[in-house]
Structures are given as structure tokens and as C-alpha cells.
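Here the complex is missing one protein chain, while the rest keep their positions.
To keep things simple, chains are lettered A, B and C as they appear, and every chain counts its residues starting from 1.
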Amino acid sequence: MLSSKKKYIVNSNSGIKAQIQFADQKQEFNKRPTKIGRRSLSRSISQSSTDSYSSAASYTDSSDDETSPRDKQQKNSKGSSDFCVKNIKQAEFGRREIEIAEQEMPALMALRKRAQGEKPLAGAKIVGCTHITAQTAVLMETLGALGAQCRWAACNIYSTLNEVAAALAESGFPVFAWKGESEDDFWWCIDRCVNVEGWQPNMILDDGGDLTHWIYKKYPNMFKKIKGIVEESVTGVHRLYQLSKAGKLCVPAMNVNDSVTKQKFDNLYCCRESILDGLKRTTDMMFGGKQVVVCGYGEVGKGCCAALKAMGSIVYVTEIDPICALQACMDGFRLVKLNEVIRQVDIVITCTGNKNVVTREHLDRMKNSCIVCNMGHSNTEIDVASLRTPELTWERVRSQVDHVIWPDGKRIVLLAEGRLLNLSCSTVPTFVLSITATTQALALIELYNAPEGRYKQDVYLLPKKMDEYVASLHLPTFDAHLTELTDEQAKYLGLNKNGPFKPNYYRY
Amino acid sequence: MLSSKKKYIVNSNSGIKAQIQFADQKQEFNKRPTKIGRRSLSRSISQSSTDSYSSAASYTDSSDDETSPRDKQQKNSKGSSDFCVKNIKQAEFGRREIEIAEQEMPALMALRKRAQGEKPLAGAKIVGCTHITAQTAVLMETLGALGAQCRWAACNIYSTLNEVAAALAESGFPVFAWKGESEDDFWWCIDRCVNVEGWQPNMILDDGGDLTHWIYKKYPNMFKKIKGIVEESVTGVHRLYQLSKAGKLCVPAMNVNDSVTKQKFDNLYCCRESILDGLKRTTDMMFGGKQVVVCGYGEVGKGCCAALKAMGSIVYVTEIDPICALQACMDGFRLVKLNEVIRQVDIVITCTGNKNVVTREHLDRMKNSCIVCNMGHSNTEIDVASLRTPELTWERVRSQVDHVIWPDGKRIVLLAEGRLLNLSCSTVPTFVLSITATTQALALIELYNAPEGRYKQDVYLLPKKMDEYVASLHLPTFDAHLTELTDEQAKYLGLNKNGPFKPNYYRY
Amino acid sequence: MLSSKKKYIVNSNSGIKAQIQFADQKQEFNKRPTKIGRRSLSRSISQSSTDSYSSAASYTDSSDDETSPRDKQQKNSKGSSDFCVKNIKQAEFGRREIEIAEQEMPALMALRKRAQGEKPLAGAKIVGCTHITAQTAVLMETLGALGAQCRWAACNIYSTLNEVAAALAESGFPVFAWKGESEDDFWWCIDRCVNVEGWQPNMILDDGGDLTHWIYKKYPNMFKKIKGIVEESVTGVHRLYQLSKAGKLCVPAMNVNDSVTKQKFDNLYCCRESILDGLKRTTDMMFGGKQVVVCGYGEVGKGCCAALKAMGSIVYVTEIDPICALQACMDGFRLVKLNEVIRQVDIVITCTGNKNVVTREHLDRMKNSCIVCNMGHSNTEIDVASLRTPELTWERVRSQVDHVIWPDGKRIVLLAEGRLLNLSCSTVPTFVLSITATTQALALIELYNAPEGRYKQDVYLLPKKMDEYVASLHLPTFDAHLTELTDEQAKYLGLNKNGPFKPNYYRY
Partner (left out) sequence: MLSSKKKYIVNSNSGIKAQIQFADQKQEFNKRPTKIGRRSLSRSISQSSTDSYSSAASYTDSSDDETSPRDKQQKNSKGSSDFCVKNIKQAEFGRREIEIAEQEMPALMALRKRAQGEKPLAGAKIVGCTHITAQTAVLMETLGALGAQCRWAACNIYSTLNEVAAALAESGFPVFAWKGESEDDFWWCIDRCVNVEGWQPNMILDDGGDLTHWIYKKYPNMFKKIKGIVEESVTGVHRLYQLSKAGKLCVPAMNVNDSVTKQKFDNLYCCRESILDGLKRTTDMMFGGKQVVVCGYGEVGKGCCAALKAMGSIVYVTEIDPICALQACMDGFRLVKLNEVIRQVDIVITCTGNKNVVTREHLDRMKNSCIVCNMGHSNTEIDVASLRTPELTWERVRSQVDHVIWPDGKRIVLLAEGRLLNLSCSTVPTFVLSITATTQALALIELYNAPEGRYKQDVYLLPKKMDEYVASLHLPTFDAHLTELTDEQAKYLGLNKNGPFKPNYYRY
């Protein structure tokens, strides 16, 4: 249906996603009217994510302030009160964070520079609903520099960095978000972005589809002026495809989730590093000589396998798809069924996007001290529920690490309760976030400036040329020097010298 | 002399291919009526290829027999004379070669086994035009076992293994091919396959498009009975797309060149090994510590870079495409312009599919003993012609290796005169050929059995399920065990348990 | 707070060590009488180490208890008061930590099992001075199981885990150690181990040489009964060699620091993992595409380079030794002088054991955001002192991470203030500690049981056979199956079937 291969979000904080789609989200979507539906899922994920970052996520201590932001009267230094954040006084601290993030997001800074002449978003009125972090702030301020007006809410009730929100508010951005919103707060914030006198959005930047959903439900007429939706997440993209299929999508939408650059960084390159990081931070284990089975050899699995092989682990792979299976073979991994190695491995890692890949039966057969974790989708891959039985003892040995103990004393080490290891137990590098944010900015520019008729009421992938542009903006980070085609070569290849350089089906 | 393992020469039509399509072949195609067009290109390539395998390519010595096969009267042991080969007496030797190849092509043998009950090609009359080698023989005899009748010609005037052709003729296959055909012989052989009383083909298997072209030109009416064309080569596929664009394609055609499995093996996996092999066989150099620049980071470039990095070389990459460039960075290679490193590198390797990537100016600046070779497309990448000037001395130091000497004594080492290194100076493993042949067989079955209307007069990619099937048939070689989805999992993922497992745009 | 997996702080005496010996420690040693000498160095290191693990290092909260242990009256459940720890009531908690460590130290547990029949240390009276952690406890209780009596002090005033010390005291081990000893406490504890009525040690296990020094100074007559010293640290070994040279060593000493197994694990294998871990935990950076210079290509440098290359970094190496330099070349690294790349690299890592490898001049020329860290020896490699000048601003951005900011806004990221990254910002896996502890146990057995005359008053390396035995005891962890020589093969090779298998000069 939607993207059979397309993963989903992991909403939170960034990123990594599973390789395969899952049918039962349809049900979730249908349940949506109850207003609980996906949100509850999303919240449970972010809750877990939050565990590990509770300290990192808030730079300063404001635990003593229990008043709801909705009940506070705050003004920024210019006298505006068109925002709602935890504490406007934290602005200075947040500003420093934003400045540090700017140093690591050169692509957006380059866009700002190029915008000094023309303002490609002049006249754009963007309403946004994303995680509110220093990186998002750099994006928002870039959109501003490109000529846009912005109003913003959080797409997740836990992920807002209050200091950053304060800094944005201080700079004049109408931001409505704080860490620890209630369900009611969440929708109130979104509404405050949209429902404002004398201002109507003409662009939507969404992450998860909640903002889009709200406008559909409450202010359907707004779509008359809206030029397009840019959607970041698997789930949000899924909903857009469903709207489109149902003939209900009334503006063009851009699926930025599936751009090449974003996919490779969110999955292959990021996971290659985060699998090591996540395992080390939680268990301090040594990788050398360890036997590991990785379930699934998609981009995420490929990243995990490459990293562990490089560290001296012996890696086995399971796959359902014969093509990926053959790739695993050629890359030097024994392709097995999980049952064949479950008794001997030291670590089990799931990256399938599937459910119940690791069952209670598997868990029963694992050897003592076996580590079990999930790099794939949501928390379905390991049947954690099956471990909640009376004969097993759970012992929390540190944050994100549980020992589950069998009656005979055997213990397995379960990480992040089967939720995503890389979100729960490691961090997402700013460079990955920079690619995402740049992709979003370019998609907004494209949709906003596209000539009448280029985009219809459908869901589009980012044009390859834009995808290439995102990549090119990140090359200077590596002091990388691109070669330019000569006229003669361009003619020979039948290509425009400025790209796009590949047919759409190219696999990279 | 005797060389049971020696694989055959792959002419550039069928083998490794460039990452990009190239505009100026259109001209060739248009020039086609002159009958010189592409053939002359093809011949010049195969001529060069032949250099290195002149002995290997013929298992037995028949140099004393100068009579043209067209002038000979030969019969096989069953009394048939419906064939034309060099010497039917070489059949026994060829049969042994075929038997050895069978051992390394388990996928085709598995197809034969499965065909014992039903014959999916019963009634098929296939006319084929490919390289004639032991591996092709295994394919042809498999097609026979699946129920088809076959008539066959060679797609290259140099690549036929006479002994194998004899063995096929002895077994009753009407084969018209020998090593060293003239241009006239070439078309005569093709015509003998097609223009036969009481038999009309209903399927075409082509490699390069010459057979298809001949039928279009001479027997256009035949297409009424033809169910489809299976085309193997980049060039042939290119011509089919042009026919399609021009509205002249009158039957469905299957582009098997771009199937996932074939692409990955022809390019990434094969080149990862053949770059080392080709360099070693020609130069006996040591890779450790050498500085290498690889031009182009497509599948071929990725394979070359991975192999050389693993052997301790220091690898630089040049790219025109920012996405591939970013991949090179993340994989640990410095992205440079060729000019920046040309003075310091020990080896220059081109894998771009472009022309004049290495110019005389670059060659002038290389250091003494620099090795220059091409893994990309045709012989255009290195401007070899620019080296044919009076002040430079050429010295052939061994087969496929020239020293080009500057007036000051500097010499560069040019491999295969800039033609494809892996075709000229190494061999293609049977396993890669097995994947190609299996893909062809399945494409024939699919087109032949497809219900009315599934395929129109257009060019199609192999259905993903078939692609997956080809992969699955090769897994037993690696004792690889695929996992099967449970019903519950298949439902969760929204997939059929038997595949296809990925959306069409999945990048692997 | 609770942290069953958390390893302990390794002070530089015991952990990773430099490749080379360093002359100016002699001075330290000579200064020793002032009682400040090396201790103050050691303390400053451990203080820093403590930063990052201040919570981890103490499992339970006892911050409210300010009484010095020396002033407390404590008894264990058997009524003994021959110990001095922070709080005997923490014993149960410490016991659990010891039990968990036992699971990861199978080699020592195997030694215990083998000791059920004979007690190779029966009659041994061992006085020890090491870090007091769960892993040390497993060693001590193993020595006990082998027949020895033990008395123990801490070799570092910060590294003692109070709960573990309590558990040992509860089990009857006379332990004198707590976290946060004063200098005076430190020597008092050592004295309490040695100066006891009716008990005199006959073996010394030392880590840093303080215990040995104390006995030399205060109770030189004790050496008459002492059969030998086992020393673990680079510094302690250095002092022993000096004593030996000076003719003052009056018992045999075993240098276990330089055993093959220990060296490879402490340096190559451990650093291969900890460089990634240390960088990730402190900076969350992405390794892919980063340019890194590693100063020094000894075992530590080799480990760092291999890991970073595998993660997609571009790695340059500096070396003074042409042999190591050639190895770096053959392993695929550009060998440069630091000056040549200092402007372009993203990360500078020192692993030389030398001093002032990174000077203020280098630091001045680094690019913005460059990360600087030390994996080598002590804190001398980076000239951190040169950064303490008025025009530079230091900003602590998180534990162990300082931004040093130049007047023009350029900032470099200094990790652990130039102290050892892997000790300050990552952890040492139990497996590495297990190898060290096993080596110590075997060295004690060897010295204690050696026939008269095998060892003289000199410093010895662990016999190769013992080294091999340590390795063999750790193979079961990897389910590794060793091959045994047949009689015929052993004869052919001129080897004993049980080893040793290599000549002494073998390089592994």
C-alpha cells in the first residue's frame, strides 16, 4: 500500500527506520478519530527515547517550576507574547545551543547565504510541527532568512528542548511547545499555530501528520490557500498516500522521507555507528570474537553487520528476501535461520521491520548472558510481552538494561525493553539531522515556487536534482571536490551538466 | 593449453557495463543500415579481448584447418546436417567442457529438475544469438529440457568455442557459429537460424540486438508469431527503448540487463575481485601502500575501491554526482578532482562510462611508472588516441601491457590499450555467468507463459519476483538458509509469503 | 546509581600503556623519598577519571557518612575486625557485584575448579596492593581457593569500590581500603597489610610499586622470607628494572605487564574498540568521512587506525620509527608529518608515549571544531599547559569535554584535558581485566612453586608456556576449539605437544 519498503518513522528525535512496512498501521489510522490512535504509539516511543536523554534533553534545571506554560504570562524582549514556551528566560542558553548547531549544519547556512540576494520563500507562510531542537531552530531561522514567516508546534510531547523554544520565541518566532505537554496541550499548541487572526498558512511542514490531520479536521477551507505539504515521517507519508488513494488529498505533498540521501544516512551510515555505540553504552561489552546474529539485511542490517564484522565479531544473518540474502552471502556472512544459531550467539539484533522475529521460544534457548536488542521497527520485533510471565524475574541493572532471569539462573540481557536501541541508547549525529533539515527546506522551496501544474494533488518524491543538491551542500564538510562534466562529456552522456545525473531507478 | 576452468571472453555487449547511458550510440544505431555501425565497434572490442585468450579460447588446436565451415559437409552421428560449426569431431571434447560447466551452474540444473513434470517452454521455438560457450550450452540444453526448440548463432565473431559448438551440433542443436567468422559469415549464420523451411521462431533471445535487427529488416512478418524478445546487453536494450519510443516495437521485450541480481554481480561483486586479478596478472604489482585514484563511484567504482582499500592501498575517488560523491566520503575515500592527485598516484582506474576522463594532459603529468587502466565502458574513458604521437614511444612489454615512454624517459604503464581491464586481463567467474543465464531462462519462461495482455509492445524489467527467484536458485551454492515468513508476519507486513518482498523502487 | 555492569576506573598504572619506556620517570623515582613524587601524578589522573564515573564508582549512596573509616569500629558477621572499609553493611550489595563479575571471568573460575585437588598456593601469604573492584575480588577469592592467605590495600586513593571492599571484609579478607583516602590514609592502609603480628608475607602482588617501595623502606628484613614480587604496571616494572640494575633487587620479580596476551588485549584489541567508544560518548560525532591523524603506530595506534578506517574515516599516521611507518603504509595509511595535515584534519589522536607531540603551534593551526584527544601515555602527549593562556577561553561543555576558544572564535574540542581518553571516557571490558587477573594469578603460582634457582634476583617475563596457558583459559569464551599436535607432528616440529609453541622472539 503505501510503501512496502518504506519504513516508518521513528519519530522521534530523528530517525532511523525499519526496512519494511507493516499492514496493521492501517488499523491505527482508522482508529484515528478517537484521537488516541497513533499518538499513543508515538508517545510510548518517545517516552522510551526520553529515558536516556532526560538529562541531555533539558540543558538547564527547571524542575521546580510546576506552572503550566498555558497559565503563564510571558513576553519576549520586544514585547511580543505570541508564543507559549516553558520559560522565556532560558532564551540565552538556548541561543548558545543554536549557535553550536549552526556550526554543524553548514548546508543550511549556505542556503542562508545564497538567499541574501533573492528570497525564494518570500511570501511563504509556513506552519510547522516537528521536534523542537537546536537543529530545528537552525532550520526555522533559515526558512526565515529565505523570506518565510513561520509558526511552530511540537510533534512530540516529550522531545521539546525548552531552552531552544525560548530562544526562538525571544527571536520573534511564534513557538508553542514545551517538554511534557499533555494530550490536550499538544492539540492546543497546534491549534494556536493555525488558528490566528489575520494570518493564514500557505505551506505545511509536518512530521507525523498530526498538523495535517488537524487542519483537515478543523479548518478544511485553509487548503484553498495552501500550496503544499512537506512530510518527513514514514507514518505521515503513509497517511498522505492513503488520502491520495481515497481521493481526499487536496494539495500536492512531498514525501521527503524517501529521498536517497536521507535514507542512506538515516539507515546505513547512521546505524553502522550507532549499533556499536548503543551496545557499548549499555553493556560495556567487547565486540572482538563475539558471535552475533543480525536479523534482516536491509540498509540497517547492512550497517550493523559491517560495523560488527569490522570490530572482529563473527556475524550471522537471517533474511526472508533472497536478493538481500545473496548480498549477505557475497558480503561474507553466513545466512542462517535464527533457530540454527540461537543457542550459540552472544548477541541478537533485529532489523527487519517485522514482528515477533525473536519469540519466547528463541529466548528460552539463548545461552546465559546473551544480549538481545532491536534496531528495526518500533518494539514489535522482539516478543517482549512473552517475557512478562511469573517464572521469569526482571532485574533492571542500569538505565535501558534489564536482566531477565530464568528459573535455572540463566539471564538474558534485554536492551531498551526491545525498543529501538539507537534512539534509546545512543544519539543521532547532527550531520544526519542536517541532511534531513536541508531536504525539508528544499522541498518547501520547490513546492512553493513550482509553476502551476507541475504538481497535482498527489504525493511526490523529492526531484532527483534536489536530492543531489542536498548531497552537494554537504560535501564541503568533507572538503570534497566534485568534478564537473565538460560540455563534450555532458553531450556524450546525454546529461545536463548540472544533473540530474542518474535515471530514477538507479540504486546507488 | 587444456583449460577446463578457463571462462570465455565477454564482449562488451554482454558483460560489465557502464553506469550511465550514452547518447552517442543513437548515432550508431541510426547509421545501422550501412551494416557497419555498431558491429565494427563490437568487432574491435572483441579483437582486443581475443588477444589475451587466443589460446585459451580454443581448447584444441585446429589451426591447420583453413577451410571455411560454410564450405564443409558435416553430419552429426544421428545423420543431421542442420548446423554449421568448425569441426563436428571436436564434439566429445566440448561435451566434457559442458559437463564441467554444469557442475557450476546449479540453478539451471535445478530448473531442469523442476521441469521434469511440466514443460514450461513446451511449444516454444527460440532463436538465439549469444556468445557460444560452455555456459551458453548449459543454458540451451536447459531450454531444451524445459520443452523448447532452439536455433542458435553467435553474437560475436571471435568468442565462439568451436568444441562447444560441435558438441551442441552433435546433440542435435542447429548451431551456426565458429571462431573467426567474417562479417558476411556473421549475418549468414544468423540468417540460417531464422530462415528455415517449416520452422518459425516464436521467441527471441538476443545479446546486442543484431538478431532482432536482422528479423526487423528481413523478415518483419515473423513478429506476428513472436511472443517476445529477451535482451541481455546494454546496447541491445538501448536499441529496444529507442524502437519503443519510436513506436516501432511490435512485441513485448524484456530488459534482463537491469535486473538487480545481474547488475550487482556483473558490477559490484565481480569487479571487486577482477580489479585485483586484472592488475596482478598484468603487472605483478603490490597493492599495499599504493596510491590509487578511482574515477567514478558507481557500482563498478565501489567494487574497485572496496577491494583496493582492503589490500592496503590509499584510494582517492573522483565523481560528478554529488550523491555518489557523498557515499564515497562516508565509505572513507577522499573525494578529489583528478588534477589534484594526478602527480602523486601510482594507479589510475576509470569506471565512469564517460569519455576522455583521463586526458593527454593528465597523462603528461603522471609520475614515472604510473599504471593506467579502464574498468568502465568501452575504450573511451582514457584518451589513448592522444598517446599516438611521434614523441612518445610505445613498448609492448607483455600481452595487454604497453609502456608509453616520454622523451625524458618517464614511462606510464597502459593496460589493455584502455579497453576493459576485467574483460581483457582477467576472467568472468562461472557463477556470474550462471546468474545471467538463469535470468535469461526465466525471462523466456515469463514472456512465453504470460497471459494475454500482461505485456504490451514495450520494454519491461524482469518482474521482481523472478529476480528474487534467480537469487533464491543460487543460495544453495552458499549453503544459505532462507527464513520463511509466518502467516501472521506476512499479514503484518502486507506481503505475500512467496514475495515479491520489496517495492519496485527499493535500492538494495 | 546501581550499575552492575559498570567497570571500574583504571588508573594509568594498571591499564593501557605506552609502547616505550620513558626516561624521566627515573627522576620521579629518585624524588620518591619526598613521598609526593609519582603519587601526586597518579592522584591527578584518578581524580580526572573520577569525574566521569563519580556515580558509577560507588554503587550505593553513602555520602552522608563523613566519619573516617579509620575512626570506626566495625566487625564482620564472624566477629573479625581485621579490616578497614567504609561500611561493612554494604557487603551484601558488593557480594552481588562479585558474583556478576565471576560470570565474566571464567578463567579464574576454571583455576578454582582445578585447585580442588591440589592447592598450588598452599602456604602462600600474599600481600597485595591493587585497585579494589569486583574483578580484583574474584582474583583474591581465587587466590584464597588456591590455598593462599591474602592481605590487601588499594593502589589508588579513588578507585576502591566500597561495597566490594565490604564484601571481602565480610568474607574474612583483611582489606584496608576505601574510596577517597588521603595520602596519609593510603600509606596507613599499606602498613596495616604488612605490619601485623604473627603474619609475614611471602609473596607480593603490586600495581605501581608503592607496596614494594614501602616494604623496601620500612621492613627490608621481610624480603628474607619473600619468594617473589609480581608487578602489573609499566611504572612498577620500570622501578623494578632500576632496582635490578642498581643491584638492589633482593628477590625475583615477575613483569606480567609485558606478557603477550596482556599486551595485545590492553593495547590493540581494547583500543580498537575504546577509541570509538570514547569519541562517541564525549562528542556524539559521526566517524564517516572524517579526516583523522593518529600520532604513533604502535599497538595502540594500530587499534585506533583499524577501527576508524573501518568506520569510514580517512586516517593519516605519523611515526618516528621507520618499521612501524612501513607497516602503516602497507596497512593503507598515508604517513605524514603532523604539520602537513594539521590544518585539514577533524580529529587528532595521540598514541606515542612521547611528550609534546601536539604543541601549541599545532593547536593554533587546527581548523575550527577539531577534536584533540590522547590514547597514549599519561597526559604529556598534548601540550595542554600551553593552552592555559589568557587569550584563550575554556568552556566546559560536558564532563570530560572542553571547548578551547581562540580570539577569532575558532574552537577546538579537547577531551579529558589531554589525559587518557579510554580511561576517562570509556570503560575497560571485564574480559580484558580477566586476562590481567589470570596472568597475575599464574605468575604468583609460578614464582611460589619454582624450584630453587630457577629465578634469581632479577626481573623476569612470564614464561611463554604460562602466557599460552592464560590464552587457553580464555578460549572457551569464544567456543574456540584448539587443535592438538599428533606425536608425529610434535616430533617433526621439535615441539612439546603442550607447548611452548613458539621461540621467545616470535612476534605474533
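The rule is short, and it goes like this: contacts are C-beta pairs under 8 Å (C-beta built on N, C-alpha and C of every residue); 3 or more make two chains touch, one makes a residue touch a chain.
These numbers were taken from a predicted model, which means no experiment stands behind them.
Visitor: Touching the absent chain in the whole complex: find that residue among B:Asn76, B:Thr427, B:Ser472 or B:Gln489.
Guide: B:Thr427
Visitor: Going by the contact rule already stated, which one of C:Asn354, C:Asn379, C:Gln400 or C:Thr427 would touch the omitted chain in the full complex?
Guide: C:Asn354
Visitor: Identify the residue among B:Asn368, B:Thr393, B:Asn449 or B:Asn498 that touches the chain left out of the display.
Guide: B:Asn368
Visitor: Hey, which of B:Lys227, B:Arg272 or B:His377 is the one touching the hidden chain?
Guide: In the complete complex, the chain left out is touched by residue B:Arg272.
Visitor: For a quick check of understanding: of B:Val85, B:Val293 or B:Ala307, which residue touches the chain that isn't displayed?
Guide: Of all options in B:Val85, B:Val293 or B:Ala307, contact with the hidden chain holds for B:Ala307.
Visitor: Extract the touching residues of chain B with respect to the undisplayed chain.
Guide: Counting over the whole complex, chain B touches the hidden chain at residues 2-7, 103-104, 269-270, 272-273, 276-277, 280-291, 306-307, 310-312, 344, 368-369, 396-398, 401, 403, 426-427, 429-432, 477-480.
Visitor: I need the residue numbers on chain C that touch the omitted chain, in ascending order.
Guide: 19-24, 258, 260-261, 263-265, 269, 318-330, 334-338, 340, 353-357, 380, 461, 467-469, 471-472, 474-475, 478, 480-486, 488-489, 491-495, 499, 501-502, 504-508
Visitor: So that we can see where the missing chain sits, which residues of chain A does it touch?
Guide: Where chain A meets the chain not shown: residues 288-289, 309, 311-314, 329-334.
Everything that follows uses one rule, which is that only the chains that are shown with their structure count from here on.
Visitor: Averaging only over C-alpha atoms, locate the centres of chain B and chain C and give their separation in whole Å.
Guide: Their C-alpha centroids are separated by 58 Å.
Visitor: Taking each chain's centre as the mean of its CA atoms, how far is chain A from chain B in angstrom?
Guide: Each chain reduced to its C-alpha mean, chain A and chain B end up 42 Å apart.
Visitor: Among the residues of chain B, pick out those that touch two or more other chains and give their numbers.
Guide: 329-330, 334
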